[in-house]
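Removed from the display is one protein chain of the complex; every other protein chain stays in position.
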Amino acid sequence: MISVPVSLVVVVPMCASLLIAVLGLTKYRCHWHISIVATFVSFIASLALLYNTLQIGRISYWLGGWEPPWGIEYVIDYYSGFVLVAITLVSLLTTVYAATYVKREVGESRDLSFAILNMLMVTGLHGIIVTGDLFNLYIFLEITSIAAYSLIGAGKKKGALVASFNYLILGTIGAIFVLIGVAYLYMITGTLNMADLRAILPVHYDSKVVFAAFAFITVGLAIKFALFPLHTWLLSAHSLAPAVVCSVLAASILKVTAYALIRVMFTVFEAGFTLEVIPATEILLVMSIIAIIVGGILTAAQTNLKRMLACSSLGQMGYIVLGVAIADQMAMTGSILHLLNHSLMKGGLFLIAGAIIHKVRIYDIADMKGVGRKMPLTMAAFTIIGLSMVGVPLTVGFVSKWHIAVGALKAGMWYIIPVIVASSLLTAFYFGRVIRNAYFASEGSDQGSSSKAHDHAHNQHGDRNSESRSEAPPGMVIPILIFAGLCIILGTAAFIPVSIAEKAAIMLLEGT
Amino acid sequence: MELIIAKHYYWIVIILVLIGLYAMMTSTNLVKKVIGLNIFQTAVFLLLIVISTKEGGTLPILIPYEYLHLFPDPVPYVNPLPHVMILTAIVVGVSITAVALALVIRINIAYGTIDEDEIARIEQDS
Partner (left out) sequence: MEAVHSIVPIYAIAVPLVASILIGLSGKKPNLREFWSITAAVLQFSLVASMLPSILEGNTIEFFLLTLFPGIDISFRVDAFGFFFAFMSSFLWIITSFYSIGYMRTLNEHSQTRYYICFAISLFATVGVAFSANMFTTFLFYEVITLCTYPLVAHKETTTAMKGALKYVVYLLGASLAFMLPAIFLTYLTAGTLNFDTQGILAGEGTDVLLIIIFVLFIAGIAKAAMMPFHSWLPAAMVAPTPVSALLHAVAVVKTGVFVVAKVILHIFGVDLLFQLGIGTVFIYVASFTLIAASIMALRQDNLKARLAYSTVSQLSYVILGIALLTQSGITGGVLHIVLHGFGKITLFFAAGAIYVATRKTEISQLNGIGRQMPFTMAAFTLGALSMIGIPPLGGFLSKWYIVFGSLEAGQLPIIIVIVASTILNSCYFLPIVYAAFFKESAKSPVISDALTDKDSSHVTYRTSLKEAPVFMVVPLALTGIGTLVLFFVPSVFLDLAKMTALTAIGGS
């Protein structure tokens, strides 16, 4: 048992951002070192916190020593501990990547401000997970979003500015919906502390105000994590931003908003209310199925690599909601696992897209021929993660799909299976296309013969995969490889995340 | 009718929310959208302020013991917490407005216009 204050994961990045800003005034530049150290400290702290939680159960931290429900409370339980580790890990890896990437792709002049905003975003992300206070949740949500709006616009593409603006408008509407919901709950109960709300609310479960609050918060968060009909902003924002920002957007921001939704549905309200009193799960079930199918079809139609990756998030977020909507313990476990697993997969994929753009300036899938030979490590990572997205066994993607599918069957919802199958096939199609393009240099028959002649010449000294390798710098390749490696490690030693996620699911569904 | 008058403060909030949403949805001018966003936000702030008031409520200030005899009856006071929350929310709102306006300025530099339709046309042409 290592004693770690919960506030560490929030305070350290926040202080780091201030420190970077202050040091930025001097000539001495070490902003990325500070960022990496701060995210690394957060990651280690989150591991320690998760460990402690598994030992002793729920950890509560009173901010400033004020006793809840008056003061703000930070909470680590199985659920938040699990997600916190995932998000701090993504923060760490993307920050490492950004240290190399931003200077080269975004520009020297924006390097410093990028680092500051990145740290603020990380602060917000970690805050959303640990907070046990609804209003505080709103604040962290907005801190994250404001930093994200600015970072999206930081890229060189001017389309990113418009995308960022649209995201800002819709994101703010979503946030304010959340605020309205919080206001309603406060009207009824006079408290903002989640645990306190949980205790007081059951008396008011038949009140229309509570219904309205639930609806506002759900819709507000659903806008933020782009559940199907509310997804319009996502495509351009997630594809035009600098790759490292895309990675954080898809891997962290979508995840923490989905996290917050599950938090509200099952911690602020009781599972009994969410599942029985109101038809929320039925609506979410239908919406998530549509999201999975339509998201898959939309993705298959994309020609731009980053846009394809952005689009595939729609279906993947659908999976997370699907598991929640099935509301079986096993499916719920699958959802919580998918929060982690999709973070690893999509975070890695966007970083790979960034590396490819950085190295060979390829944006379209059709142009990717021969990338597999030029960047063997990067494309190997892409292949592994692609297989994981399809749900091939021994990767993380399989673990979450298995849990959601078996959970659905247990709950008697056999019609979920064709949906999962169809989406797996679509995923196999659109990732297969990229991998095929990347590995097989030539397609046309005339090209084939010419490249063959070329090969004959090369065969004298061995095979041609040795020719002109040019990987991205190690600062970018290493995070990519860690993401891909984790996809396999956590897919093989899956009992580690599964056992924690199972505890979290039981806690959420049964309230113990 | 009675409902409308009795709860007039809520109606004001609702009207403001609708005005804000309307402005955001219909106008193609990006600055007008930001204004709409602000109206929308402010309306929700008002809602939170409204729910904290009490009739005849005073400032929520702790009265030192030696002056307590000046107030023979216990006084109802306004709940301070929503006010604190709104103070924070206003800060958030201002920050968002700042970011939004900064984006509008950069859009104007990049495209030479702040009209949504024009931008879409330029994007299509390129």
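All chains are identified by letter, namely A and B, in their written order; residue positions are counted from 1 within each chain.
We adopt the following convention: a residue touches a chain if its C-beta (ideal position, glycine included) is under 8 Å from a C-beta of that chain, and two chains touch if they have at least 3 such contacts.
In this text the structure is predicted, and so the values were computed from the model without any measurement.
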Where the missing chain makes contact, among the chains that are shown: A
Of A:48, A:300, A:360 or A:406, the residue in touch with the unshown chain: A:406
Per the touch definition above, residue among A:394, A:478 or A:507 touching the missing chain: A:394
Candidate in contact with the missing chain, chosen from A:18, A:286, A:301 or A:425: A:425
Sites on chain A contacted by the missing partner chain, in the whole complex: 387, 390-394, 399, 402, 405-406, 409-410, 417-418, 421, 424-425, 428, 432, 436, 439-445, 448-449, 451-452, 455-456, 458-459, 461-466, 491-495, 498-499
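Simple rule for what comes next: only the chains that are shown with their structure count from here on.
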Centre distance in Å when chain A and chain B are each reduced to the mean of their C-alpha atoms: 30
List of chain A residues in touch with chain B within their complex: 135, 138-139, 142, 146, 149-150, 153, 158-159, 161-162, 164-165, 168-169, 172-173, 176, 179-180, 183, 186-187, 190, 192
Residue numbers on chain B that touch chain A, as the complex places them: 21, 24, 30, 33, 37, 40-41, 44, 47-48, 51, 79, 81-82, 85, 88-89, 92, 95-96, 99-100, 102-104, 106-107, 110-111, 119, 123
